[in-house]
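To start, the structure under review is shown below, and the notes come after it.
Removed from the display is one protein chain of the complex; every other protein chain stays in position.
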Amino acid sequence: MTTKDQSLGPLANDGLSPEERDLFSDARPVPYQPYPIEVVEKFVNWVRANSLFMLAFGTGCGAVELNPLMTARYDAYRFGFQPRPTPRQASVFMIGGYASVKTLKRIIRSYEQMQGPKFVVALGICPVNGGMYWDSYNTVNQFDLYIPVDLYITGCMPRPEVLLAGVLELKKKIKEGRADGHNRYIENLDWYKANQKRIIKNWDMPDYSW
Amino acid sequence: MVEGLLAPINLIIAALGVGFLLPLIARSSASIARGLFWLTQVFLLLISSVWLLRLIDGAPAVEVITAGIQPPFAINLYFGLFEAFVVSAVNLSAILGSWYLIDYFKSRAASMSVYLILTMGISGMVMTRDLFNLFIFIEITALATYGLLALDKRPASLAAGFKYIIATSLASTFFLLGTMLLYHLTGTLNIDDMLLHMDRITGPVGLAAGVLLLVGVIIELKPYPANGWGLDVYETVPAGVAAMISVGVSAGAFFALYKIVPLLGDFLPVVAAVGGATFLASNFIGLRQRNVRRMLGYSSVAQMGLMTLALAVLYMLGKSEYVTLVIGGLFINHLLAKAGLFWLAGVVDRPRTEAWVGLRHRPILLVILGILLAALAGFPPFPGFWGKWELIMQLSAGELPFWVFVVLLGSLLEAAYLYRWFGFALQDDETRAPAVEPVKLIPVGLFALSLLATGHLVADWLGLEAPRVLVPIYMGIILYALDGMPGRLKALLVLGAFAVYAYPVVMGLEGLHWLFGLILLLGGGVIAFAVLHRSDARRGFYPLLGMLLFSLASLLEASSTLEFFFAWEVLTLSSYLLISMGRGAREHILTFLMFSLGSAFLILAGFGFAYGETGSILLADLSKVEKSATLVFMLLTLGFLVKAGAAGLHVWLPGAYSEAEDDFSALLSAVVGKAAIFGLLLAAMHLAVNGVGAINQVLYVVSWLGLISALVGALMALFQEDVKKLLAYSSMGQVGYIVTAIAVSSQLGWVAAGYLTVNHLLFKGLLFLAVAGLVYQTGTRLMYQMGGLIKNLPMTYISVLIGIIAISGVPPLTGFGGKWLLLNALFDKGWYWQAGLAFFASAVAFLYLFRLIHTVFLGQRKQAHKDLREASWLLLFPQILLIVAIMAFSIWPKLLIDPIASSFAGIFPEALIWDGTMLKTRLGYWDGFMVINIVAGVFLVPLLILLFLSRFMQIQKVKQFNIVFAAERPETPETTHYAYNFFSFYEKALGPLLKPRATAFWDGVSEWSHTIGSTLRVLYTGNGQTYALYVLFYVVMIYIAVGGMG
Amino acid sequence: MSNDPKSIIEELSDHYQISEIKEQKADLLLLKIPKEDAVQFIRELRDGQNYTHLAFMTVIDYIESGIFTLTYMLHNYAAHHNIAVHVDIDREQTEMESIHELWVHAATYQRELREMYGIRFPGSPRLDDDFCLEGWDEIPPMRREFDTVSYSRERFFDREGRITTDPREHMKQIMYPIHTDND
Partner (left out) sequence: MEFWAVKIGYFLITLGMVTVYGLLLGAIIARTMARVQGRIGIPYWQPFLDIIKNLGKRTAVSHGVMFYMGPVFRIAGGIGTLAFVPVIYGSEMFSNFHFAGDLLLAMYFIFFGQLGMALGAGESGHPFSAIGVARGLGQMTAFELPFVLAIIAVVIQYDTLSITEIVAAQQGGVSNWTLFTNPLAVAAAMLAFLGMSGYPPFDVFTAPNEIPIGPPTEYHSSFLALMATNRAIFASAKLILFMDLFFGGATGLIEMIIKTWAIYMVAVVVGASFPRFRVDQSIRFFLRVPTLIGIASIAFVQIFLLG
C-alpha cells in the first residue's frame, strides 16, 4: 500500500548546519492513496468527518473566538469536534486569524507534524488578504501561499456561530472527500517550500518537520 | 671445638667481647671493625639458629651457669626452645636491621659496638633465669638503647634518649627493689627456685615485691599512659635502630614479663588491664598519627599491650597451653611485620603518611607493604591471624566478653590507621613514585616471605589441611608470579583453574552448601568471564581475582568456623584490594575495609562464643549452642548484615560497588555480596530454626531491617546520577528483601530467599555487566550524559531491559516469582506490615529502574555518541547466558524452585505444593508457565494487529529530534534530554525523610574516635620530668589496684 | 531629603542641566537631560531619590528634527511618582550608554530598541540577538523612513480584489449614519 516515490531524493535540509543535519530526518513525504475499496474510503471519510481533533494552538487573535465553541452555549463536542493538545494527534488545524512571519514558521512545523489526512481551517479575514494588517511589515497577506487551506471563514472576527457553521461545512467537504489539502501540500511541496523560505529568513529547521 | 664455639653462652661473650673491642679496632682500621661487626652478627645468628634447629629436633634445653659460681654473682642462662626461637629472631632482625645501617655505621664505629651490646642485652634478657641477671640485662639494654640514641647526636635524639633513660632507670630501680624483696622472702634469685617457694611470697612485703617487679618490667613495655617517654625514640633514630627498639627491645622485655608472670599469679587481672588499656589507648592515639614512624611506634606499643593482655588472660584462665600459639603467633607476626615496616619506612623515607602516594607504581614495594600491613592487621594467613583467632576463642571460652570487645575494637582501630596509610600508598600519582634501590628491599622482602611461610607453618601445625585451606593464597602467589603474561591469557588461566577447582567442590556439596555452591561458584565463573573483554595486562588484578574466586570456594568447603573465618577474611582482603584498583575508589576503600573488618570481627566474636559454649569449632556444632544462642546469632547476623549492606550499616556499599572497576562491580554485587547471604542462612539454619532464646525477636527485628534497607536502597537509588551508584543502592535494596525472607524462617521464606538470591545474581550480574560495557563505551558513568543509546548498543539495551523487568517483579519474568514467594511468606507468617512495606519498596524500585533505562538508552542521543559501537562480545556473552537463565526460570519456575526447596528440605514443614505447573501456598496460587504463555499471547496478538494495520499507513522512520516541541525545533540533544535530577519532585515530596542519617552517624563515630585519640594524647606533654612523674604515678596506681584486689 | 518631586529637581538642577521640565500629571513629571549626563542622572534618581523602578524605556522618532528621544520612565514606589527622563540622541549616530547595570531588565528594552530602531547600547547583554523579529535583514522596521506598505506588497503580495477604505469615512457612510449628525 505504501508507495514511496523516492525519485526526487531526500530533502536537502540546507538550513541546518552539517552537524545538525543528522539529528533530523531528511525523508521526503509522499502523498497517500485512497483505500482500494471505495466503501471503506467512504466510511472512513464519514468517520473522519465525525471525529475532528482540533489542534489547540492559538496562532492569532482569532483564537479567542475558539474557546466559546467548547462552552455550554455552542458545545462543538456534539459534532465530534474537540481540542487536542498535540499536533501529532490532531486532524484539524484552526488558523486563528492573522499569521505573522514568526508564527508562520511555527504553523508550518505544527502542520507538518500532524498526520494525514489533515485539514486546515483559516478563520478571519487576515489569512485571506491580510485584513487590517495588510500593510504590516510582519503579517502574511495570502495564507494559502504557504499552507493549503481547506476552508476560509471570513470576518473580523467571525463569531462562534460562524465557526460552527464552518465546522459543519468542513465535515461536508470531508465526507465528500474534497478536503485534500494534505496531498496538495505534498504534491506541491517544492512550491510551498519556496514560498515559505522567501519570507522566513532564518530557516533553521529541517525542510520537512516530520 | 665447634661445639664449644656454639655454646649459647657465646651469644653473650662474643657480643660483649667484640662490642668492647670494636672502638679500639676502629681506630686502626674502620673496615676491619666493620668486618668484625658483621662476622659477629653472623656468628650470633648461627649459634642461635643452630640451637633452634637442635631444640626443634628434640634436644634437651641447655642450662648454663658460668664460672662455677652460683648466681647472682655469675650468669645463669636457660636456653630452651622458646628462648632459642626469640633469640634467633632477635639476632635475625639485628643483622637484617644493620643492613639498613651500613651507611650509618660508617661514621659511627661506637654505634656498632653499642648495637652489638644491645643485641647481647636482649639475648640476655631472654635467656637468663635469674632475677638479678635480668636486672643487669635490662640495664644493659636500656643503656645501649640510650647509647644509640645519644650517639646519634641530633638534638631530637638526645632529648628522646634523655627521656628514655630517666624512665628506664626508674623502671629498673623498681625492678631491683622488687628483686631484693623477693630475695628477702625466698632466699633465691632464680625464678624457678622462687616458683618452688611461691608460698613464701605473701603479706605486704610479698605484695610490694610483686608490684615492684611487675612495674619494672611493665614500664619497659611502655604501658599507656606511662609511655610518653618511649615514643619519640621511634621518630628520631634511623629506621634500623627503631626497628631494633620496637622489635628487639620489646621482645626482650616481653620475654622477661613472660618469665615473671608465673610469679604474679594474683596480679594477673591488673596485668591484663594494663595490657588492654595500652592496646586500646595506643590504637586510639594511633588514629591521630600522620607520622609513619610514630604511628608504627604506637602500633608497637599496642601490640605489646595486646600480648601482655593475652599472656595475663591465658594464665588467668589456666590455658597456658595456648600461650605458644597465641603469644607465639602474635609475637612472630609483630616481629616480622613491624621490623619490616620500620625498615620500609626507612627505605622510602617519607615521614608523613600522606607522602606515600605513588607507591602503586612500584609493584614490589607495594606488595611488600601490603603483606606486612595485612599481617599486622591480623589478616590470614599470617601468624597474627591464628594468634588472634585463638585468643578470641579462649577469651570467649573464658567468658570474658569485655576483653573480646577490647581486643576486637583495638584491632579495628589499628587496621584503620594502618590502612589509611596504605590508602595513600595506593593513590595513583606516577610522578611521586619513590625511587628505591632494589638491594635495600632484600631484608624486608625476606621478612614478608617469612610471614607467609610462618603462616603456612602455623596452619599446618594447627592440624588444618594447610594446602587446601590456603589455596586462595597460593593461587594469588602463583598468579602473581605469572603476572607478566598477557592479560587475556591470565584471565583464561584464572578462569580455567577456577573451573577445574570449583567443579569437584560443587559436586561434593549438598543442601544449602550445594545451592550456594552453584550461586557463588557457577555464578561467579559466568560473571567473571566478563574480565576477558579487556585485553590489557591489568597488573595485579588477576592474582587477586584468583584469590577472591578461590576463597569463595574455600568458604563453601569450610567445615569449621576457623576455616570459614579464614576464607571470609581472604575474601575481604582480596575484595578490598580489587576495589582499590578502581580509579575513584580511594575515598571509599578505607570505609569498605573498616566495615568489612567490623563485620568479620562480629562474626569472629560470634564463633568465639559458640566455641565457648560447645568447645567445638565445627560449623555443624553451631546448632548445639543453646545457652548463648541468642548472643551468637545476633553477633553473626549483625556481622553478615554489615556485609549485606543493611540500612544503617550500608555506608560502605555505594562507594565500593560503584568505584570498583566496572567488570568487577558485577562480581562484587552479584556474587561476593551473596557470601553474606550464605553466612546469614548458615547462621539461621544452625541457630534460628530451633527458636531457642530470644532468637525469634531477633528475627523480627531483622525482618524490619531488611525491608528498611529495601526502601532506603530504593529511595537512595532514585537520586543517583551515577549509573553504578544507582545499581549499588539497588543491590542494597534487593538484598534487603533477601534478608527479610531469611528472617521469615519458614519453608516459604527460605525458598523465597533462595529464589531472590539466584534472581538477584542473575539480574544484577546482567545489569552490572551491561553497565560495564556502557561505561566502557561512553567513558562516563553519569546517566544524564548518555541517552538515546538504544540504537548504538541494542544488545546491551536488551540486557538492561530484561534485567529491569526481572528486578521490578513485573510478570512474567522471574522477578515476580520472588515477590510472590516473599509476600506469601510474609502473609503466612502474619507479618502484614512488612508486606506493605515490601510492596511500597518494590514500587519505588520501579522508578529508578525506569530512570536507568530511560536516561541511558532512550531519549535524545548526544552528538558525541553518534558513532558508538556495541560492547565487546566477550562482555555480552555472559550477559546472554544470564538472559537465557532468566528466561528459562521465567518459563519453568519449577526448575529453580525445586532445587531450592530441596536444599532446605526437612528443616521446616512443607508449605509449597506443586500441582502440575501450578504452585500453591496456603493463601494463593501462581502458575508461572501459564502466565508467561498468556502474556505472550496478549502481547503477540496486538503486535500482529498493529503490524497488519501498519500496511495501510505510511510509517516514516524519523529521528529523535523530529518531535513536537511546542512548535519549536529542539535546540541541542543536551537541552532536550530530560535526565538530570529526574525525580526531583520526589525529593521535594519526601524532604527531610531523605537526609543521609547513616552517613552522618558513621561520620560521627569516626569523629568521636579521633577525638578520643586526641583526648588520650593530651597526657603527652613532651616533657621528660612529667613523664618520669607519670611513671611514678603509674606505679602508685598499680600498687593501689593490686592492693585493692588483695 | 524632600519627597516633593519639584524640590528634588531643583536640588539636582545644581549639578545637572535639566530642561523642559513639565508636570504632565500629578504623578508624572517630564524632563530632559543631555545625553552625556543622562546615565549619571538616572543613577542619582535611583540611588539618591528612591526612584528604584525602571517602568519602561522607549524611543520617539523625530525624523524631522533628526533626533531620537529616548524615554526612561522611573517610578518611586514610596511616593507613587513617575519621572520620565527624555534624552535626545542623534538619529544618525544612534548610540547610547547602556543602563543594564542599573537594572538588569533594561537589557531587554535595549534589545528591542536595537532591533526596532537600530539604536546601539554598547555592552548591553545579548544586544544583537533576535528579539521579536527573526532573521530581519532590512532597515529597522520602526524607523519612520522604513516604507512598510511597499515592503508588504513586495513580500506578501496583496490579494487581488482587496478594497481599502478610510475607516472614518466608511463608518460614517455605511455603519453608523446617525452618529454623523452629532459628530
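A, B and C label the chains in the order they appear, each numbered from 1.
Quick note on the criterion: contacts are C-beta pairs under 8 Å (C-beta built on N, C-alpha and C of every residue); 3 or more make two chains touch, one makes a residue touch a chain.
Small disclaimer: the values here were computed from a predicted structure and weren't measured.
Trainee: Counting contacts across the entire complex, name the shown chains the missing chain touches.
Mentor: A, B
Trainee: Who touches the missing chain here, B:816, B:889 or B:1034?
Mentor: In the complete complex, the chain left out is touched by residue B:816.
Trainee: Determine which one of B:32, B:620 or B:955 touches the chain that has been left out.
Mentor: From the options B:32, B:620 or B:955, the contact with the absent chain belongs to B:955.
Trainee: Can you say which of B:78, B:298, B:342 or B:982 touches the chain missing from this structure?
Mentor: Per the contact definition at the top, the residue touching the missing chain is B:982.
Trainee: Of the listed residues B:97, B:859 or B:1013, which contacts the missing chain in the full complex?
Mentor: Of the listed residues, the one touching the omitted chain is B:859.
Trainee: Just to verify: which one of B:340, B:693 or B:788 makes contact with the chain not shown?
Mentor: B:788
Trainee: So that we can see where the missing chain sits, which residues of subunit B does it touch?
Mentor: Residues of subunit B in contact with the hidden chain: 788, 790-791, 801, 805, 808-811, 816, 819-820, 823-824, 827, 832-833, 835-836, 839-840, 843-844, 846-847, 850-851, 853-854, 857-860, 923-927, 930-931, 934-935, 937-939, 942-943, 945-946, 949-950, 952-965, 976-979, 982-983, 985-986, 988-990.
Trainee: On subunit A, what residues meet the omitted chain?
Mentor: Residues of subunit A in touch with the missing chain: 29, 32, 44, 47-48, 50-51, 53, 71-72, 75, 77-78, 80, 82, 85-86, 88-89, 91, 115-117, 210.
The working rule: only the chains that are shown with their structure count from here on.
Trainee: Between subunit A and subunit B, what is the gap in Å from one C-alpha centre to the other?
Mentor: 72
Trainee: How far is the middle of subunit B from the middle of subunit C, if each middle is the mean of its Cα atoms, in Å?
Mentor: 77
Trainee: Round to the nearest whole Å and give the separation of the Cα centres of subunit A and subunit C.
Mentor: 38
Trainee: What parts of subunit A, by residue number, touch at least two of the other chains?
Mentor: If we look for residues of subunit A contacting two or more partner chains, we find none.
Trainee: Okay, in this complex, where on subunit A does subunit C touch?
Mentor: 101-102, 105, 128-130, 134-142, 145, 198-202
Trainee: So in the complex, which bits of subunit A are touching subunit B?
Mentor: For this pair, the touching residues of subunit A are 1-2, 4, 19, 22-25, 27, 29-30, 32, 35, 57, 86-88, 106-107, 109-110, 113, 204-206, 209-210.
Trainee: Considering the complex alone, what residue numbers of subunit B touch subunit A?
Mentor: 863, 866, 951-962, 964, 967-970, 973
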